[in-house]
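Comments concern the structure below.
All protein chains but one are shown at their positions in the complex.
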Amino acid sequence: MFDGLFAAPAVVTATDERAWLSAMLAVEAGLARACAEAGLIPPAAAEAIGAACRPDLVPADTLWSQAVRHATPVVPLVAALREAVPAEHRSYVHYGATSQDILDTAMMLIAARAVAAIVADLVAAVDRLDALTAEYGDVPQLGRTLMRPAVPTTFGAVAGSWRSSLAAALHTLRRWQPALQLGGPVGDRASLHGQGDRVAATLARECGLADVPPWHTDRTRVVELGSALGTVAGALAKLAGDVILLSQAEIGELDEGSAGGSSAMPGKRNPARAVLVVACAHRVPALVATLFAGMPQELQRAAGRWQAEWPTVTDLLRLASGAAGHARAMLADLTVDVERMRRHA
Amino acid sequence: MFDGLFAAPAVVTATDERAWLSAMLAVEAGLARACAEAGLIPPAAAEAIGAACRPDLVPADTLWSQAVRHATPVVPLVAALREAVPAEHRSYVHYGATSQDILDTAMMLIAARAVAAIVADLVAAVDRLDALTAEYGDVPQLGRTLMRPAVPTTFGAVAGSWRSSLAAALHTLRRWQPALQLGGPVGDRASLHGQGDRVAATLARECGLADVPPWHTDRTRVVELGSALGTVAGALAKLAGDVILLSQAEIGELDEGSAGGSSAMPGKRNPARAVLVVACAHRVPALVATLFAGMPQELQRAAGRWQAEWPTVTDLLRLASGAAGHARAMLADLTVDVERMRRHA
Amino acid sequence: MFDGLFAAPAVVTATDERAWLSAMLAVEAGLARACAEAGLIPPAAAEAIGAACRPDLVPADTLWSQAVRHATPVVPLVAALREAVPAEHRSYVHYGATSQDILDTAMMLIAARAVAAIVADLVAAVDRLDALTAEYGDVPQLGRTLMRPAVPTTFGAVAGSWRSSLAAALHTLRRWQPALQLGGPVGDRASLHGQGDRVAATLARECGLADVPPWHTDRTRVVELGSALGTVAGALAKLAGDVILLSQAEIGELDEGSAGGSSAMPGKRNPARAVLVVACAHRVPALVATLFAGMPQELQRAAGRWQAEWPTVTDLLRLASGAAGHARAMLADLTVDVERMRRHA
Partner (left out) sequence: MFDGLFAAPAVVTATDERAWLSAMLAVEAGLARACAEAGLIPPAAAEAIGAACRPDLVPADTLWSQAVRHATPVVPLVAALREAVPAEHRSYVHYGATSQDILDTAMMLIAARAVAAIVADLVAAVDRLDALTAEYGDVPQLGRTLMRPAVPTTFGAVAGSWRSSLAAALHTLRRWQPALQLGGPVGDRASLHGQGDRVAATLARECGLADVPPWHTDRTRVVELGSALGTVAGALAKLAGDVILLSQAEIGELDEGSAGGSSAMPGKRNPARAVLVVACAHRVPALVATLFAGMPQELQRAAGRWQAEWPTVTDLLRLASGAAGHARAMLADLTVDVERMRRHA
């Protein structure tokens, strides 16, 4: 809803339903190739499966009405794949895998792409802070604690504090590692007849994901992503909040170069980009909590808490991308009123 | 994302971007009529504005790129409306109003429709619980506390407890009252030149909303909606969770008549509807918290926390509708194994 | 931790461990009397039990080490009560009840007292806003939207918006109704041999609580309390946040009469009370979410989510009392700089 305001356009596309379906099909195709490579299924089957893995495989209506019946889109997806390949290859579709393998790996692919876009915006934001510091770092600025005048500091110290938060968040996000999920029905790879590790290695390499043991009900990786995005959003909201405070008319030390307008007051200038950063970031902490609250997943596959991750991770990626994109734009045309800064200090 | 799984189809439609735009335009049109009725603008202007309020008024691309610049879709919407009416009526577009009037009232219209759909599903669920109780209420059933056998009770007592929670949630949701927002730039109706209360009364009547004083930064109504939906989701998750527990193979006292299947294990039966109820409900508490955390809205209009409400309320309406719809379906074909119940009691 | 800062002193006392134990013992004593009144146990037993219900009944060390073993303090409390009464009355202790009856009813008693204290502070705050409005309501004040100058309004409109939020929150909190819990082992009152409703009526009357059917796993009442306290905290945080913004040195339209100081800067004035209101309120939304997330309580008694309510409700009562108490104090000595207000408008 209102994705145009609360997400970077590229990340909307990279995380929409079509992207998820493509990712799931890519995993099915890759799995077939990896199983063929390991000698578990015939190469011809892998080829046929790969050819059938096209986004228009299942009509949306069918897909979702069936997905509801089974609480997962993988059941109708696999059924359609089986329909789409020659009869002799049917039993090789989705070989040794379970819904969670497909969905978790797809989620990792989706996340990897969205994270890359967020990282790019964060790098640009940090660079711009460096440029602002190079230009205005020595300008004295009044420090304000508990929102009241304290003692003078410099704009360089202020921007440096923003930068250190952003850089820390960027570091955390970059360190996060998307990984393959492949465990079979109960997460122990027994369904891959001793070839599980080999299949996993091949599939991970093809997907560009880390090759790790199955982690069906160990959601550490997911909350780590959530925490990293939460740190990004928090650091950006701190920066945007300060810009809003320092660009109040009564302070006027900063301003968004292309401030927004009002539907009611013609000449009004609003810190529109900063407001959008705050709006995106405001929604993030609760979503992070939703992921943490989802960690206690029952036995070999959760009855609800796992399924709740798909849209939550999607929302987090989008909101972090919105916050990062708006912050980048806000910084790009941020103006510093050196005179007022000096006068107040 | 995956709306097909986590929302009732009717509520997806009732809360999507197109529905929001239609609602905003309905408010602009209604406002013009109400202003004409109060003698603030010429009737011809109201007519021209009403005629221009069509969903295809602004191309989506333009709308959202401009919305981002101003941190609100109302600025481009009003600009487009002004373009679309004859020059002499332009100044009467959006008369006396501010972005927040349009968006908050639209949100109330959206919420009212979605709530009606949720209420219908809850009523059906309560009715079904009544029918189950009429049929099986006297069947003895083992009570289980802290997940361990306690002493016998009856299925009627169990279903009665589910019913009382659902009925309470239904009562709360029905009691919630969507209301008009109309305050003008700083929320005091001064922009309506003494006719504010009259305009509000007319507009509220036309929209089917309560006629109340402006509430720009008093978000009580919004958190009340959130709390009501949170109560609905919580009551449904309790019910679904119990169904999952009681339909474990080792207990087997209940079962979803059309249980879901698995992508990996042909004969497997999964409590798919109950799982989807839990998945929807799991995401709700954090979103409720997001609304509560948004209450401290700065001065006359918030710089971020208000904007964050639009998608949050949308998500809450959708998730509650998903939980209610799936619960209704789950109950509709729930089967009771009287023999096992008696044996365990 | 730091209760002195984040709770009203009276509410700390009314919600501490001693208060909880006293409340639990009061319930046990009242239950015995009500059972005697209903003819279920001998009057002499009720008398002996009542006499034994003294706060020093169990040494704290014993109580908590045993409470840990059983995941409830009621088991050791009841054991100690049985020890403390003559042998012939032992079997009448805790008659027909279960841990949850005692703890939930105690929680309601605790909540009722704390709520009364919060209500008193809110009433005083509303009164003070009325007085401020009477004195300064006509003073023109600049309206500020998205933290930027909009058009003039009046201080009366600003204070009126604060007041309407507080009054709404107060109304919700007052409407909340603490209620008796009495259901027996599996929540159906079967353990009270047909006298359950009579015992409940007597006990409810004695405790000053509403006489309602058992609600063991229907936590509506608890989330309603949480939502009411969340609304209180949110309304107070809005007010305090505005005071902080309007008392920035660069705006200076309001000030806390007895502003706080700094450990580092001798002449500094800090909006200390407002800061504490914000600090208390900031912690509330997440705790409300914890209660909502706790609604899906398993079967006849939850395995963890119920137990998590005790400290969560305690924290919410304390934080709301802290926010209300600090807001009352902040308003009591709030000063209005009429000259600056006029000048900015």
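Note that the chains take the letters A, B and C in the order they are written out, and that residue 1 is the start of every chain.
Here, a contact is a pair of C-beta atoms (placed from the backbone, for glycine too) under 8 Å apart; a residue touches a chain by one contact, two chains touch by 3 or more.
Remember, predicted model here, so these are calculated numbers, not experimental data.
Only one of the listed residues, A:Gln66, A:Thr105 or A:Ser165, touches the absent chain: A:Ser165. Of the listed positions B:Leu40, B:Cys53, B:Leu146 or B:Val277, the one in contact with the omitted chain in the full complex is B:Leu146. Listed for chain A, the residues touching the missing chain in the whole complex are 71, 98, 143-147, 150-154, 157-158, 161, 164-165, 168-169, 172, 185-188, 190, 213, 215-220, 223-224, 227, 230-231, 233-235, 237-238, 240-242, 245-246, 278, 281-282, 284-286, 288-290, 292-293, 295-303. Touch with the hidden chain on the side of chain B covers residues 144-151, 244-245, 247-251, 262, 265, 268-272, 275, 286, 289, 293.
Although one chain is not shown, part of chain C still touches it, namely residues 1-2, 4-6, 15-17, 20, 60, 63-65, 67-75, 78, 94, 97-99, 102, 184-185, 191, 240, 244, 258, 260-265, 270-283, 285-287, 289-290, 293-294, 303-305, 307-308, 310-312, 314-315, 326.
In this section, only the chains that are shown with their structure count from here on.
When every chain is reduced to the mean of its C-alpha atoms, the one closest to the centre of the whole protein set is B. Averaged C-alpha coordinates put the centre of chain A at 26 Å from the centre of chain B.
If you average the Cα atoms of chain A and of chain C, the two centres end up 38 Å apart. Residue positions 244, 262, 265, 270-272, 275, 286, 289, 293 of chain A are each in touch with at least two other chains.
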